[in-house]
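Here the complex is missing one protein chain, while the rest keep their positions.
After this line comes chain A, so read on.
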């Protein structure tokens, strides 16, 4: 029974608390190990969000539901399902859990400060995705092909050429501003806008919602 603990591994990673399932161990043993582990540190895990890393293992709807049920008993939410097997994507989607490829975790460098706002002092490049539940501030450019999504507002002290989604989850008050606002795609709450092809920003601009429309105005704070 000593190797029981190795059926699962729980460890902190850059992207959050990660639950790694042994790739070949019998499923019942994995579940048993998970039950034990969570029971031991019940209060510690309470309210946590877990990345479920199943690696190459392909899991069924029933199996995923079993894990989610055990986690729910301890009030733990799934952050994402990390998987290599494409079939798991469907499984995850059906269970309403976001799925991510392990590489996507590595391609997003760690945030500098994390709190209610996420502050990044660097260039956000093509292929990098920043997701945050608060506001996001970037000091640097957001290049085409990069994606930023935030439950709050998104402020770019630089050129914004990637795609951004502020107010994820329906926050209509969220705004997006940038020194040069020319995103490939701009979303606020459930609304969507594209930068017009002939748009040449001449200065800082701010985008916000007016009813169901996204309006962009030059940033001239002193006159407000």
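Here, a contact is a pair of C-beta atoms (placed from the backbone, for glycine too) under 8 Å apart; a residue touches a chain by one contact, two chains touch by 3 or more; residues count from 1.
Assume contacts and distances are computed from a predicted model.
K.L.:
According to its UniProt entry, is the unseen chain "Septum site-determining protein MinD", "Heme exporter protein B", "ABC transporter ATP-binding protein" or "NAD(P) transhydrogenase subunit beta"?
P.N.:
Per the UniProt record, the undisplayed chain of the complex is "Septum site-determining protein MinD".
K.L.:
Which of these touches the unseen chain: A:128, A:149 or A:206?
P.N.:
A:128
K.L.:
Which listed residue (A:13, A:58 or A:143) would be found touching the missing chain in the intact complex?
P.N.:
Within the whole complex, the residue contacting the unshown chain is A:143.
K.L.:
Could you list which residues of chain A touch the chain missing from the display?
P.N.:
106-109, 123, 125-128, 140-141, 143-145
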